[in-house]
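One protein chain is absent from this view; the other protein chains keep their places.
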Amino acid sequence: MLALIDVVLLAFLAVTAVAIVRLRDLFAAVMVTGIFSLLSAGLFTVMDAVDVAFTEASVGAGISTILMLATLAVTQDVEKKRWRRRFSPLALGVVVVTGAALVYGTSDMPRYGDPDAPIHHYLAPHFLEHTPDEINEHIPNVVTAVLASYRGYDTFGETTVIFTAAVMVLMLLGGAATIDRRRPGGGRMGANVVLRASAKPLVPLILLFALYVQFHGDFGPGGGFQAGVIFAAGLVLYALVYGPDRAQAIFTGRRLEALVALGVLIYGGAGVAGIVLGGEFLDYDLLAADPQDGQHRGIFLVELGVGITVAAVMTTLFLLFTGRGQPAPWEDRVGESEGTP
Amino acid sequence: MSVWLEALSWLSMLAGSLVLLVTGLGVLTLPEYYSRLHATSITDTLGAALVLFGLAVQAGWSLATAKLVMVMLFLMITGPAASHALVKTAALHDLSLPPRRRQEDGDAGAD
Amino acid sequence: MRLAQARRTGRWTTMSLADFMPRLFGQLPAIQVVLPMITAPLCVVLHRSRPAWTVTLAVLWTSFAIAVAQLQHALAYGTMSYHVGGWAPPIGIELRIGPLNAFVLVIVTAIAAVVLSGCRAALIDEVPESRHHLFFAGFLLCLTGLLGMTSTGDAFNVFVFLEISSLATYGLVALGKNRRALTAAFQYLVMGTLGGTFFLLGLGMLYMVTGTLNIIDLGARLAALDSGAGGVNRTVLVALACIVVGTGIKVALFPLHIWLPNAYTYAPELVTAFVAGASTKVAFYVMATFIFRIFGHELAFGRLRLDAALLPLALAAMFIASTVAIFERDVKRLLAFSSLAQIGYMVLGLSFASVAGLTGAVVHIFNHAVIKSGLFLAVAAMVITTGSTRLDALAGIGRRMPWTMAAFVVGGLGLIGVPLTTGFISKWYLVLAALEAGTWPVAVLVLLSSLLAVIYVWRVVEVAYFQAPPEDAGRREAPLGLLIPVWVLAGATLYFGVFTGATAAVARRAAELLLGGGL
Partner (left out) sequence: MTLDPGLYNYWIVILLMMTGLYTVISRGNLVKKVIGLNVFQVSVIMFYVSMGKVEGGMAPILVEEAEAVYSNPLPSVLMLTAIVVGVATTAVALALAVRIHEAYGTLEEDEILEKEYGAAGPGAADGPVDDHEPG
């Protein structure tokens, strides 16, 4: 049964991938990319990677798509026709050779789903067996345990990656737009009563759900990253329906920048606390009298840091991209908040 | 679970799938924007609701059912709102019916 | 597996300074990376240019001090292993500081500190004041990524930090004044992401056949896996190809280099000075580590014949890039192509897979970093006076900016490999390695390619000293804040060219460790 779903999803994925290459309407291509991500999220669920599926659904099908649409809104949404470039023999050659090499490489791989594959017998059993005694018996989600504690350093790196992206996009789009390309009809959504009425109850519910995902990550799929994205989705919905101006009245550029940094600092702080208390960086054992409590506290702090940074970064990105069509609301806001002591 | 409940759940899911299939066909075959929207808007209301109901019956009285009901509520709010927003935006951008159809309308009016 | 129990016994006792210092010393591998990593968000919070700059500069020089301390420690006591979070490898992530990567850490932090010290003078024109704090944060993040890649002992962790430094570099490159900086950054981003993803794919295959991610452990398990079967495992072979291609893009190995000339040319001069000095070097370090520590010298070169692929590419890079450099009319572009040629030397040293060759490659990492950063900083100084990097705008610059141009000449001599500059020893080792390997034509080619370097360096010198400056141009030396870093690097080029003992000894030690299986 699962194998059947697997095959059907893979076939759908192949079809959407081909459609992505062929579509010249960028709007449609972006939407199909969103579908591609959603299908892969389904496939990840089938393959038991529920946390990855959750993240892919919220990031790939959610935030990435929104960012791409925002980009199209301030640029162009049709790929130009260039017949001579439609088919590229060179590219096809490169791809075929690479693909053939990779398929050659698969020939010594363990079969799909093989329980005897080396990776299931070396490190994974340790994580599965020792998470209850080394981390905390109340954290049944092994992925969270590995993510936040055993490989917490990677996750700190991951948080820094997303922080880096925010800094770079702020640097690129934070200034005034060189030209005003505001599209007619954009921003008129706010006038729509039905949208307002239906969004009003949803926004708090989405934010509540984000908090649930944030704090439920120890027990089930979820955690700081997914929660941050969902929280940002709530804010994005608010900004879409009520206009970015009202969203920016709450989250000025300066405040968002501070929040973006705050999450990384919380994470780093939890790590440095380990050093100060006499252990190693990111050693949570020492954060409480009992190592299990310490691990729990450490994971909580770290996930909180990730959640704050991700939510702030995603909101920042959205406001920067959509604000691009208008004459620099961002810079003004920054200036204002700088002016007031 | 009794046979009746089982049958109800499967019937509901099958009906839901049928609706989804028909709406998919509708999007492909219907001639223009507004009529296609008729098809799609049914997807996230009737189609999804039937499938979710079937799943909820399968799950019985559990946390999963509560979650499914939440999902259904969410879809019931967002689906129609999204369809509405799409139509409204199309109307704002003066997207009219395709030329052929409008001409026929015009001809009819002239008579 | 855990040391926590033992550690916890003395937890709340007050520590005397004598206890504290060794403990602090033991934490240096983590502090080295985490310090800039935490300072970056602080810079964003500080929000004003001057405080952010002060903090950044303090952190950079501290990082440099830490790196030097770690190098001394590694040379005196051997490799140090740090278990992040208290989890012993391969369960947890390990930081591993040996002579080789401590050496690379010193190079990277030194270049970062020197470049940023001279930065405020040049930065004012390049970036609007309101975004200086973001620039410093980006610079620190780029450094963090490079330090993280260098010091980690975990293969997947390399990928994470690789992406931090890459993302930061894309953004910094795009800050260039010319709009072509944007397209250069985009091209770099596309190629860099492809490289990173191929790297990830290769890593996945390695993980698949071994089940581990720790670099040392990977090496051991691959060796064990391989000894049983007669043939080469095909998945491992393809993994090697993916990793060489992935890191090759970051190194700018010859056919994968197309992002480099534009990125170096259109990025702000300071960014170029840092990226040219540090980024490709760290990527090269990663490539060498993966080839020698994971695949092992015997597997990669003995049976998979990696040298047969790398040697021609290295030679092609040396000659084609040098030839292109001769015909460039922009000094930054000229230096960019020269970098490609110099990367060719490093890859050449790697492809010999001998102690002499690797020593040459490692020494050249250091030499080229110092020389190229110095040259690009000198160019940054010239841009302040002339406003352009075109060769014809530099006419008579030797008379207008005698000190800056003198430093440029020192760097140029280093590029050629004149004795008593650092460039000489690396070529010496490369020629030695070629003769050792019995491939004397390669030795001749190394010398011949140096002649090409003479030509392109001479072109700049000719314009600078033998062409008259524009009528209205007076003598206008660079601001002292920039001139000092330029001369620090030029001085280093000379100093380490005369006193070759220290660098060569470290490089030799590192080379022997790499070939010896690397513990």
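Order as written gives the chain letters A, B and C; numbering starts at 1 within each chain.
The working rule: a residue touches a chain if its C-beta (ideal position, glycine included) is under 8 Å from a C-beta of that chain, and two chains touch if they have at least 3 such contacts.
It should be emphasised that the depicted structure is a prediction, and the values quoted were computed from it without experimental measurement.
> Please provide the labels of all shown chains that the missing chain touches.
The chain that is not shown is in contact with A, C.
> From the list A:Val95, A:Val194, A:Leu211 or A:Ile250, which touches the chain that is not on show?
Per the contact definition at the top, the residue touching the missing chain is A:Val95.
> On chain C, where is the contact patch with the chain that was removed from view?
127-128, 156, 159-160, 163, 167, 170-171, 174-180, 182-183, 185-186, 189-190, 193-194, 196-197, 200-201, 204, 207-208, 213, 234, 265-266, 329-330, 333, 387-391, 393
> Which positions on chain A touch the chain that was left off?
Counting over the whole complex, chain A touches the hidden chain at residues 6-7, 10, 13-14, 17-18, 20-21, 26, 29-30, 33, 36-37, 40, 43-44, 47-52, 55-56, 59-60, 63-64, 67-68, 70-72, 74-76, 79-80, 82, 85, 87-88, 90-92, 94-96, 98-99, 102-104, 106-107, 109-115, 117, 119-120, 123-124, 127-128, 131-132, 140-143, 146-147, 151, 154-155, 157-158, 161-162, 164-166, 168-169, 172-173, 175-179, 181, 219-221, 225, 317, 320-321, 324.
Everything that follows uses one rule, which is that only the chains that are shown with their structure count from here on.
> Which word fits how the chains touch one another: line, ring, star, complete or other?
If you draw each chain as a dot and join those that touch, you get an open line.
> Taking all protein C-alpha atoms shown, work out their mean, then name the chain whose own C-alpha mean is nearest to it.
Of the chains present, the most centrally placed is A.
> Could you tell me the distance, in whole angstrom, between the mean C-alpha positions of chain A and chain B?
Whole-Å distance between the two chain centres: 29.
> Just give me the whole-number Å value for how far the CA centre of chain B lies from that of chain C.
57
> Quick one: which residues in chain C touch 2 or more of the other chains?
none
> Going by the contact rule already set, what residues in chain B reach two or more other chains?
Not one residue of chain B touches more than one other chain, so the list is empty.
> Quick one: in the complex, what on chain C touches chain A?
Interface residues on the chain C side: 2, 4, 7-8, 10-11, 23, 27, 30-31, 34, 37-38, 40-42, 44-45, 47, 82-87, 90-93, 128, 130-131, 134-135, 137-138, 141, 144, 148, 154, 156-157, 160-161, 163-164, 167-168, 170-171, 174-175, 201, 205, 207-213, 221, 233-239, 241.
> Which stretch or stretches of chain B touch chain A in the complex?
Residues 74, 77-78, 80-81, 84-85, 88-89, 92-93 of chain B touch chain A in their complex.
> Looking at the complex, which residues from chain A come into contact with chain B?
Residues in contact with chain B: 185, 188-189, 192, 194-195, 198-199, 201-202, 205.
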